[in-house]
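Excluded from the complex is one protein chain; the other protein chains are retained at their positions.
Now for subunit A:
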C-alpha cells in the first residue's frame, strides 16, 4: 500500500499546500510580474519596445549566437556521449569530469577566461590585434563564451541514456553488415532521439538566456554586442522599465515554451513505453 494512502488527509493537504505556496511565491509571482510590468502602459508601448533598432539588433544577435552555439554543442555532445557510453578508452573519466566543468565554474569566471586568453592584455591579444582580429567585445567572444557555458547540456542528457542502452544493438547491426555510419544513423540515433531533442531544447534556452559569461566578454556596445539579457539590464538601469520587461517577456516566453516541450516529450515517451510494454497476448509461442 503506498504511503500516501496511509497518511492522514491533513498531512497530505499541509504538504501540498506548502509546495503550492512556495511555487507561487518563487515562480508564478515573478513570472506574472514580468508580463504585468511589460503591459503596464498598454499593448502599444509593449510593441513599440520591439520597434527600436537596438532591441531588434539584440534579438538578432541572440538568435545568431544560439544558431551557432547549439549546433556545435549538438555535434560535440553526441560525439562525446557516444565515445563515453560505447567505448572504453584511457582518460574517459577525465573527459566526463571536463564535460561537467562549465556547470561547476561560475559563468563570470568562464567569461574572464576568454578575456584573459583573447583580450588586448591577454595571452593571444597582441597576436590577434596584429592580425586585426577582434574576439573580445565582439560577436566571436560572445559565441565562444556561450558555447563554453552550454557545453554540458546535450552530452549530459545523452550519456546516461546511452549507457543504459548498452552496445548490443550496435553490435547486432555491425554483424548484420552495417557500416559505422549506418549503425549510428539507424540504431544509435533513433534510440536516443527524445533525449537528444530535450538536450537541445535545454541547451538553446541557456544559450539565449546566458548573462554572466556573455556580460564579461561582450563590452555592452549597443546595437552591436548586446544580447537580449544584456539589453534588458541596460534598459532597466536607464529606467525604461516597460521596454526592459517587454524584452524580458521574450525570455520568459522561451522558458514557457521550453517547459511545454519538456512536458510534451515526457508525456510522449511515457505513452510510447506504455504502448510497447502492453501485454503479450495474441500469438502463442
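Basically, a residue touches a chain if its C-beta (ideal position, glycine included) is under 8 Å from a C-beta of that chain, and two chains touch if they have at least 3 such contacts; residues count from 1.
Rule of thumb we're sticking to: contacts and distances are computed from a predicted model.
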Omitted chain, identified by the protein name its UniProt record gives, among "Nitrogen fixation protein NifU", "Sulfate ABC transporter", "Allophanate hydrolase" or "Imidazole glycerol phosphate synthase subunit HisH": "Sulfate ABC transporter"
Hidden-chain contact residue, picked from the options A:31, A:138 or A:178: A:178
Which residue of A:113, A:128, A:187 or A:252 touches the chain not shown here: A:187
Where the unshown chain meets subunit A, residue by residue: 168-169, 171-179, 182, 186-187, 190-191, 276-278, 280, 283, 285
